[in-house]
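Read the structure below first, then the notes.
Below, a portion of the complex is reproduced, with chain positions unchanged.
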């Protein structure tokens, strides 16, 4: 085989949630950083590209998760629910699933996880506030709460077992921003790749948190405590600004979805009833 | 009926976990603060004292929890697992159970919860550190992690629904301290009562966190950001100090259970295997 | 004359607002700390007690103020409006009046002022928050705003001219607390005297801020950055608590006057129209 693992080139890398929106973006991009990319999901993964191995697994299945992590050097964990959904779905995929993932990492001695957290961990901060990486969580719904749980779980597994995690509080990973909120929260797919690769290859991350956001002019988050990760965004939402602002109605400042960073998450989902 | 609810005298108060060690202590003490004390547990509750109503309910049963909270003005939630146990037990009682509790509070419009959290939420801080109420959580095991979840859940229900919670990070509620660690973490039953009553009756608590600890000389926690609750401990572990220190072997400074605040929790339980 | 000024016994001390509620309390108490107490007000000051000299002056009259401060070693400035009132009244007494006071202090080389500020400087903080002495001002009305102005004015006169000031953010100076809010904000007249005397006699105060509040159980303010002043309150509102709480209706948590520390100030006065 012509692939040689190095300190930044993994022998086998695992990507969960590979069939999701972001998973499909990262799947080909991550291939360049490993000899073998194991991809997993419960949705259809298509056929394996060269250097890929398909490994479907349910997050709720502890044994399956343990097998899934066997022999991998690092996990990029995008799997699970990524929108506001009923408790049962979030419980299974994001709480039980995250626990199963970390137990599997412990059993299989996987040293590092890149964990897709979310900006909804702090969605109940106001839009006139700049949140730092050590400010308390203020989740805006069950989804955000499950990601808060995941971050704390990762903290525990680092403190007890030395498993390193970078928690990516991803903003809005989209081809381009589409409204006023995403002007502030947007991250391009290229920047997302930069962020994931930096998180995988930074020499030491311990338990780190970082917002996954581009080099936008308007910003709600201060990443300076995560400089050791070495993420440098290149893309800014600024070039989309005038088009979006001129076509959107003025914001309704009495709507919680306008006031708080989490947007409609703060008033939608099963809790809204 | 001769009982008149006032602003500090509840018409009906709910105590969960009433058959547990702390529940049995608080059950008679809380009676003085309400016309009717509803007590709940899955263990035997004995017979109802005057002014009490027994209402067994499983935390995992969402409907039962909703009925349990019907007509109450406040909840003191001691229910659930309070030691390091296998994930499944903690998941059911402390994660699903806490979710059910808050959903019930929302449906039944219960305005305030006093939530028994734990010092194990921050058990991975060292014993030469003083932890403040806004420092990040560092849970020391699955139990501590479940309490971290409960605190964040309470935050969400305050931000979205205005349900107030005081999270009590209880230290070691015991008749008296019994080792070096509990000299720092001890809270007497009388102080625990003071703390719970202050949390129930403080005019406004929003989402507050406070360590449940006495007026001990050695302390690891700084409660000054919770002065609005009005808790003033009266009992100190100091009078037990010389007896304990002279009878205990010198601490083994290489043992994580000695280095970290969480004590043996940091290396015991199902994760220890 | 049998009076000898010392480092803590002033030759001549000025008390403004001496005919007001607090002025009448402090007037006889301050006499013990000076050879001569000059008292001023625009209301009737009665007749001069031994060791007193009456000196009525309008705060709005710059020349009168300059004469008023002639020959005094320190000023306790209670004068001006102390409730929410129309802008014109506050402008004259508290803004122009404060400016005249400090200009007079500069011209007459008076080295220290004890300035009656108010907790309404921070009245728009919530009651589930503990405010520190370096948190930004959030005045709750025109009165609070005028006191914020006074504190900043005092800062300027210290930075430019070295005139020292202790700004007393007085809570509720009353014979006893009379509602839930004053349980948290109460300061007894004895403690107020302790506070004023400590502020007058502390060796060096620069520009200091301190909340004027007793040793109450429930508290919203953290004075630890003012330990150099040496104020130690002795009186607690705790003994009034059960009587007040049992007779008051439950707080209406939708009322800004209940949510914010400033109480009815946050929704009353000329701005309320």
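Order as written gives the chain letters A, B and C; numbering starts at 1 within each chain.
Throughout what follows, contacts are C-beta pairs under 8 Å (C-beta built on N, C-alpha and C of every residue); 3 or more make two chains touch, one makes a residue touch a chain.
What you see is a predicted model; the values in this text were computed from it and never measured.
The copy number for the entire complex in this file, given 3 shown chains of one sequence, is 6.
The rule is short, and it goes like this: only the chains that are shown with their structure count from here on.
With chains as nodes and touching pairs as edges, the resulting graph is an open line. Distance from per-chain Cα centroids to the pooled protein Cα centroid is smallest for B. Chain centres computed from CA atoms place A at the largest separation from chain C. Under half of the residue numbers found at the chain B and chain C interface occur in both copies, marking it as a different-residue contact. Mean C-alpha position of chain A lies 53 Å from that of chain C. Separating the CA-averaged centres of chain B and chain C is a span of 40 Å. Counting only residues that touch two or more partner chains, chain B has none.
Those residues of chain A lying in contact with chain B across their complex are 87, 91, 95-96, 99, 103, 106, 124, 134, 136-142, 144-145, 148-149, 152-153, 155-156, 159-160, 266-267, 271. Against chain C, in their complex, chain B makes its touches with residues 6-9, 111, 162, 198, 201-208, 224-232. Listed in rising order, the residues of chain C touching chain B in the complex are 126-130, 180-181, 184, 216-222, 224, 238, 242, 245-251, 253, 258-259.
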